[in-house]
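With one protein chain withheld, the remaining protein chains of the complex are depicted in position.
And now, subunit A:
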Amino acid sequence: MPLSTQSQADDEQYALVASMDNARNLSNILKAITFKDHAIFSATPNGLKVTVEDSKCLQANAFIQAEIFQEFTIKEDLVGFQVNLTVLLDCLNIFGGSTVPGASTALRMCYRGYGYPLTLFLEEGGVVTVCKINTQEPEEPIDFEFCSNNVTNKVILLSESLKEAFSELDMTSEVLQITMSPSQPYFRLSTFGNSGNAHYDYPKDSEMMELFRCTKTQTNSYKMSLLKPSTKALALSCKVSVRTDVRGFLSLQYLVRNDDGQICFVEYYCCPDEEVEEE
């Protein structure tokens, strides 16, 4: 692979080096969280975490484990920086991003450290492109303090069934209301639009419901504009876990299989729109 002809000595200067034979394994998952220009990159020996936030109410994270990369070398315990995600995606797709079988863009991502740009070496068909993207001081991602102990309700659904519901959601509704309950209607998505309201009910014994663990009846509303971007993650995923905690915060976790069948995760955290009387 041409990119690996770079001398070992060069690598000494980089805090982070990550290589991938198929850049699409990174670009596809990043597309699932691109609703804002800027993303916070946090790399640890476990892998790469990319975070995008919106108005302090929504946070999306994409996790790409170290094992997904052909090479993942990190000098410190945590390497963090912020880049323009749109620019990064444009670079990753610099060879056109077409899905011609056999042709894929190889990626080598290098970061020297604080103050240095993020360097991308991209190769396809013997042609190498070098991109240097300016980095910024990483902001501290919000800690939504979502912990398993406080989870009141959890379901895991096959994405197929949710995709249809999300594609039909009434966009004139300001909120998406999610009801989870140990009794009827079990799991319900509701919208309140100009022409009326709509409810999508998933029974707990449906073949689409892989896991159903609801302890308490809860109804929470979330701004539709905040949740809309999550449909990109839903489209890529095969399974999704929906959890709410005692405060009504929502956690959506998507299991995504990449081109090579490897598993990555995308998660969305969202604050409730308003306090709804719990039934």
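Some notes on this structure:
The rule we apply is simple: a residue touches a chain if its C-beta (ideal position, glycine included) is under 8 Å from a C-beta of that chain, and two chains touch if they have at least 3 such contacts; residues count from 1.
Basically, contacts and distances are computed from a predicted model.
Not shown: a single chain whose UniProt protein name, out of "Cell cycle checkpoint control protein RAD9A", "Phosphatidate cytidylyltransferase", "Beta-hexosaminidase" or "Metaxin-2", is "Cell cycle checkpoint control protein RAD9A".
The residue from A:202, A:222, A:249 or A:268 that touches the chain not shown here is A:202. Residue-wise, the contact with the chain that is not shown comes from A:168, picked out of A:168, A:259 or A:274.
For subunit A, the residues touching the chain absent from view are 161, 164-165, 167-168, 170, 185, 194-203, 205-208.
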